[in-house]
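A single protein chain has been omitted; all remaining protein chains appear in their positions.
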Amino acid sequence: MSAQAEAVAAKHCGACSSCNTSELARLGIKVGGWDYMVALAGNPNTGKSTIFNALTGLRQHVGNWSGKTVRRAEGAFNYNSKKFKLVDLPGTYSLLSTSVDEEVARDFVLFARPDVTVVVTDATQLERNLCLAMQVLEITDRAVIALNLVDEARRNGLVIDERALSRDLGVPVVPMAARRGEGISDLLRVIENVAAGAYPTRPRRIKYADAALESAVESLAAQLVAAFNNLPNARWVALRLLEGDASIVRAVRDGTLGAFKQPDGVVNLVQLEAR
Amino acid sequence: MTLNQLDVGLAAKVTKVHSANAERRRMFDLGILPGTVIEAALRSPLGDPVAYRIRNSVVALRREQAELIEVQVVTDTTERKTER
Partner (left out) sequence: MAATPAQILETAARLRARIGDDLHDRLTEAIYTDAEEIANRAVSRNGQARGVHLDQFFDRVLTSRIWGFPAMVLMMMIVFWLTIAGANVPSAMLADLLQGSVYDALHGVAQTVNAPWWLKGFLIDGVYLATAWVVSVMLPPMAIFFPLFTLLEDLGYLPRVAFNLDRLFKRAGAHGKQALTMMMGYGCNAAGVVSTRIIDSPRERLIAIITNNFSICNGRWPTLILIGTIFIGATAPPALASFIAATSVVAVAVLGLVFTLLVSAVLSRTWLKGEASSFSLELPPYRPPQLWRTLYTSVIDRTLIVLKRAVIMAAPAGAVIWLISNIYLGGDSIAGHLVHLLNPVGVLLGLNGVILVAYLVAIPANEIVVPTILMLTLNVARSGLAQTGVMLELKDDMQVHQVLTELGGWTLLTGVNLMLFSLLHNPCSTTIMTIWQETRSLKWTTIATLLPVVLGIAVCLITATIARLMIGLI
């Protein structure tokens, strides 16, 4: 969004009736067709569940300790007459599979290819949270950063320039204080824009600055693309193979790489867990 | 010296992480890499674990884990990370 458009939006959105929260119809969990699928990723204890509840209208209690979300929740909501399916991924510090949680989260983003992946970040611990965000950006283009807990950042005397952040990352950044309900409508608007393709993102790709590595990745990626159709992100897979990531190696050997998508585009999380 | 030898209230810079594979990735997940500055913040009343301030978050590590992290004490305050 250009600076001008943003300014206009900021000035008028509050009074506008076409995208305020009354348009938000909360459906709870619904099985069936939807227009867009949204995934919620992020570090543990960043308020992911609070945001999930706010968007879907569910009332699951949210505590204040790491790893509290133990169920993979699915929900849905309506916005601007479109149906959105929301999947709450387990809280993880990174996507580089050291545990089942991380595999589930990673596989979902990689194979289920949600239309938008929202990475919920803790504004008071930006550095560590950005690591996960950047890993997500390596896998998918369509991401939004929900910069949560800004009220706490304020309390701690921190000021975050979300424009600079957005510029650096190449994706929209939405400041929020979800437990106070702040930022939810902004988040919805941005999610819809990204999902509909109205907000072209140019995610930052990590610079590796290593010529040998680059050429290795390129050649491997080319082979992967030729061997597997429907491959989500050949470059990412190539990197994981070079790292020796056990589960990706296994997936290549089994030939199951890229075979996760079910006909209607749904990936059953339970199946993933059982794998 | 290793991290578990760091007194509460002092900060040190990580020089080497000795574990392998899963444990190592766990450390990285928490932000413990060579070059990171860690401060020993709290000691449990029973002596173990110790809570460390790492890049704006506070994480408790047991002695066996802290023993795997080699550090060098930081005396110059400008090298310390800003507190949260």
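Should a chain be cited, it is by its letter among A and B, assigned in written order, with residues numbered from 1 in that chain.
Just so it is clear, a contact is a pair of C-beta atoms (placed from the backbone, for glycine too) under 8 Å apart; a residue touches a chain by one contact, two chains touch by 3 or more.
This one's a predicted model, so the numbers in the text were calculated from it and none came from an experiment.
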Residue, one of A:A105, A:L165 or A:I184, that touches the chain absent here | A:L165
Absent chain, residues of chain A that touch it | 44-45, 59-61, 63-68, 70, 96, 99-101, 124, 126-128, 130-131, 134-135, 152, 155-162, 164-165, 168-169, 179, 204, 206-210, 212-213, 216, 219-220, 223-224, 226-227, 238-239, 241-244, 249, 252-255
For the chain that got dropped from the picture, name the residues of chain B it touches.
-> 22-26, 28, 30-31, 33-34, 41-49, 51, 57-62, 65, 82-84
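Following the convention adopted for this analysis, only the chains that are shown with their structure count from here on.
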Distance between the CA centroids of chain A and chain B (whole Å) is 30
Interface with chain B, chain A side, in the complex: residues 93-94, 96, 98, 124-128, 131, 156, 158
Tell me, which parts of chain B touch chain A in their complex?
-> 22, 25-26, 28-31, 55-57, 84
